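Here you go, one structure.
Here the complex is missing a single protein chain, while all its other protein chains stay put.
First chain written, first letter: the chains are A, B, C and D, and each begins at residue 1.
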Amino acid sequence: MTPRVREILSWYGSDNPGTLSNLAKLMNHGRLKGTGKLVILPVDQGFEHGPTRSFAKNPDGYDPNYHIELAIESGCNGYAAPLGFIEAVARDYAGEIPLILKINNSDSLYGSKSPISALSSNIEDALRLGCSAIGFTIYPGSSDRKQMYEEIAQASALAKKAGLAVIVWAYPRGEQLSKEGETAIDVVAYAAHIACQLGAHIVKVKPPTAFLEQEAAKKVYETNGVKISTLADRTRNVVQSCFNGKRIVIFSGGETKGTDELLKEVKEMAMGGSFGSIMGRNAFQRPKKEAIKLLQDVMDAFSGAR
Amino acid sequence: MTPRVREILSWYGSDNPGTLSNLAKLMNHGRLKGTGKLVILPVDQGFEHGPTRSFAKNPDGYDPNYHIELAIESGCNGYAAPLGFIEAVARDYAGEIPLILKINNSDSLYGSKSPISALSSNIEDALRLGCSAIGFTIYPGSSDRKQMYEEIAQASALAKKAGLAVIVWAYPRGEQLSKEGETAIDVVAYAAHIACQLGAHIVKVKPPTAFLEQEAAKKVYETNGVKISTLADRTRNVVQSCFNGKRIVIFSGGETKGTDELLKEVKEMAMGGSFGSIMGRNAFQRPKKEAIKLLQDVMDAFSGAR
Amino acid sequence: MTPRVREILSWYGSDNPGTLSNLAKLMNHGRLKGTGKLVILPVDQGFEHGPTRSFAKNPDGYDPNYHIELAIESGCNGYAAPLGFIEAVARDYAGEIPLILKINNSDSLYGSKSPISALSSNIEDALRLGCSAIGFTIYPGSSDRKQMYEEIAQASALAKKAGLAVIVWAYPRGEQLSKEGETAIDVVAYAAHIACQLGAHIVKVKPPTAFLEQEAAKKVYETNGVKISTLADRTRNVVQSCFNGKRIVIFSGGETKGTDELLKEVKEMAMGGSFGSIMGRNAFQRPKKEAIKLLQDVMDAFSGAR
Amino acid sequence: MTPRVREILSWYGSDNPGTLSNLAKLMNHGRLKGTGKLVILPVDQGFEHGPTRSFAKNPDGYDPNYHIELAIESGCNGYAAPLGFIEAVARDYAGEIPLILKINNSDSLYGSKSPISALSSNIEDALRLGCSAIGFTIYPGSSDRKQMYEEIAQASALAKKAGLAVIVWAYPRGEQLSKEGETAIDVVAYAAHIACQLGAHIVKVKPPTAFLEQEAAKKVYETNGVKISTLADRTRNVVQSCFNGKRIVIFSGGETKGTDELLKEVKEMAMGGSFGSIMGRNAFQRPKKEAIKLLQDVMDAFSGAR
Partner (left out) sequence: MTPRVREILSWYGSDNPGTLSNLAKLMNHGRLKGTGKLVILPVDQGFEHGPTRSFAKNPDGYDPNYHIELAIESGCNGYAAPLGFIEAVARDYAGEIPLILKINNSDSLYGSKSPISALSSNIEDALRLGCSAIGFTIYPGSSDRKQMYEEIAQASALAKKAGLAVIVWAYPRGEQLSKEGETAIDVVAYAAHIACQLGAHIVKVKPPTAFLEQEAAKKVYETNGVKISTLADRTRNVVQSCFNGKRIVIFSGGETKGTDELLKEVKEMAMGGSFGSIMGRNAFQRPKKEAIKLLQDVMDAFSGAR
């Protein structure tokens, strides 16, 4: 156990040894093991956007084995997916990489201004499949937030009892948020804080923009001179909002984009104190070799080993 | 156990021996036994469309015994029906054919743009009646999808614990889908994928058309040159969307139609990799002798034995 | 046990001996015992329409003892009522007549286009009060049908475990049905079929008219020459829709009417294969002596003993 | 045990000895003990209308001890209040007077056309606090009646198992009732009947007026010459509607009013067969001495001892 991993675990003083072991397992796996940094491969896009939209570009991705192999070969800390994809690989790859069961999901055949995902699996599934953590999406800003927060609160209580870690995807979205506001720094930092207060061990957000959505927040950012002009600044604001850096917060890659642009973003976020990346489409929609190179470049940006 | 059945079972590595036994039971019964192909007789039309609309054409069909006898005599792999019809025959025909309890149902005395079926029976019913599997309809696209997905997630978790197989009828339908879109290839493939991610062992969809419903999907189909012009092509896209062919997907017969047209469709789908057919009205609305011939012709199309 | 009762019981092969005993108890009680026919006295009109509207005409009816005595003295097969009325008589008349606890009820102080009754008692109540069966009203056609069907499915599962019989009152009603359609032959036959599929042992419907409500059904009735011109014909269509006569279906008397008209109706339905009558207001709103005569005339119409 | 109390208990043949003991305890306490008549002091007005509106007139009433002492000193049969008020006195006055825990409540900071109270305490609370009965308000006529009736059905089932008595406050109110209709004789009698059918041991209603709300009821009252011109007549109709007098029905005092008017009303209702009064504001908003005199005058009106 490296001192850094030990330090990070010390922030989770209310968790049982089971949960700490699973957090340690995530941090002590793969190319970034022991650094306290995490790169995770998530593959729920088939559910969220449809199989052809997700996998036609690189048809190997239709196969559930492909993704877990990509995660293992590139040296990711963990692999996250919905029930079906995890069930398809859990036995054959048992013990090869920490698994994260994404227990709620949404699809794109119906869209709503008050989004809320469906509970597609549960803590017992995570246990029987040998997972280390559950993943859960909240949409702060949705008028259905009460139900959502209660769902994660209940799932989280069960997960913690069972010694699992809890990872919350925090995506602001809802009736009273503008499109731009969904990635505004004030809103993203707020959403990350909510996830932490709900008891998440690890939070995932999108890279925030310099836009400020809420009038009351804007005033405070300006009055107190909170820096948000660079992505590193904004990352710092988000990290601070996660209990002053005492909760792990990682950032997604977002829409597929060019490799250079993506790595530049990742480096900025690493500078701002990000604990890592969670990167799906940018990885699995490329040929495997390229994807492995990209993922490892991202990891190296975090480990500073390059 | 044939190598093919053994291979198919190998895809379900997270299931317990009970569930594998029931999947094997379905694949090892009837005229298609051992081929890994399935033809199932489903009779829930009395509930879904009304008794007279379903059975007046061939009044023998009012009698629950008629259908299970048709399924047995024609050599189907299984017989699927709602609680009442199963309760009416389960003792007298115990052990003669694998039974599938359709645990949710809808009727036509009320229609809604956000369809959702009622849970008309449960896992305990399936067990006490000696069934091998439960059947469940989802309507991806409905604004009630959250509730539906959670119902099947919960029923499925119980079924798997109890060693039952889970068959999902995936019928896209809802406020934001056009009528044409309900059988569009992008939508059908997507619905099938959702069913797999929700943990279904077997998925049932309607034969897809070459129509593309969603703008974002259309672009991807075109850009990546995904073939959808023939029914065999489209079947292939659906099969691929079901975990690259590692989940069993079967196709319904749809509206009653001429025998030739129906067999032509079945053969195209067999070419595209379909695992079989599930055929109700096309079977039980003909005189028994004709129905048996038709069902066996369909089976032969799959076994290639003709 | 007469051969006819034994035959009827043979249709319920999935039920446990407890439930069969209670079905037998209903069929082997009163003037019609052993015939396989049933006449039941139901008194929930105080709840459904109000006490004065129900009982002012024959004020003896305000008293709960009156009704059970009427049922006993006339030789009915059973007596059905809501919790309060059953609780008021269960001890004093214990063992004198099979009791049916009506576990859901509606009142007329609020009316809705999507009707649904309230669960006013439960299976445990039925057991502690010594009842043989539960009664439950469904309104096929209501937009609340999902909830309703699930309520009866759950109550029914518990009842069957506990060895009780399940009687479903099937009253089509709802937003998309015309007033005339509520008693249309296609709709009534459909509602009766739904009740059977939901697992009812006995179904109660209103006498159907020759009206055809649904376009798709109308076409089928006409194309296939399904006879519906006489009440006997229509009764036959309903009986057939109840698993080809393998589920007990009985008919209500409806609005109070003249004795001759009522008996004529009953005889027609008996000819069409009805298993009996369930008759409330037509009985208890007359002086007791007249009511006993009427009920016995109805029974005799079924036993053919007249 | 007086013969009259014994007679009343005989109407509750389906209840266990625990519940009968608690009914007896209520009838055998205070100035009216043994008469089968009841005067109960209810104090939920602080919750229903606000503390200052309820208690400013006689500020002693802010104190929870005041009310139970008033009930004890005046010789009431029981004292009814919400959780907070009961918790505040249950230990200090244990064993001094039968307590009734009002398990649902409403406040006036929000008003709705479809009223429904909140479940503010439960059967376990009633047991740990040594209560003899639970109190529950229903609003027949509200579009939320299904939920309400199911709440009381469930609470009542638990209460009866635990040997408690069940008292239902039946207040017609809702979208389709006129203001006048809320106290109309047809509606009040109907509401009282519903409460009895739901299994209440004791029903509380407001004094009914001679107004007839529902067309269908009006016709029946007129055709059958049901007398409703005097309050005694109307009380008789309500008592009859409560299982022909076999369920205890008591009447509230309503808005505060002059002593003479109030006593006149009480005497008329006593003549009509009322089993007693439940009187809050008319009692606790007067100085204690006056209140005791009033309550005892009311009691004497029922015992005929004056």
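Throughout what follows, a residue touches a chain if its C-beta (ideal position, glycine included) is under 8 Å from a C-beta of that chain, and two chains touch if they have at least 3 such contacts.
If you're wondering where the values come from, they're calculated on a predicted model, not measured in any experiment.
Remark: the omitted chain is touched by one listed residue; of D:129, D:210 or D:232 this is D:129.
Among D:21, D:120, D:176 or D:224, the one in contact with the hidden chain is D:120. Of the residues in subunit D, those that touch the hidden partner chain are 46-47, 49-53, 56-57, 59, 62-64, 82-92, 105, 107-112, 116-122, 124-125, 128-129. In the full complex, subunit A makes contact with the omitted chain through residues 11-15, 140-143, 145-150, 153, 157, 172, 174-177, 186-187, 189-191, 193-194, 196-200, 214, 216-217, 220-221, 224, 226, 237, 240-241, 243-244, 246-247.
Here is the rule we go by: only the chains that are shown with their structure count from here on.
Subunit C and subunit D touch with mostly distinct residues; of the residue numbers seen at this interface, under half occur in both copies. Taking the mean of the C-alpha atoms as each chain's centre, subunit C and subunit D sit 36 Å apart.
Multi-chain contact residues of subunit A (touching two or more other chains): none found. Listed by label, the pairs of touching chains are A-B, B-C, C-D.
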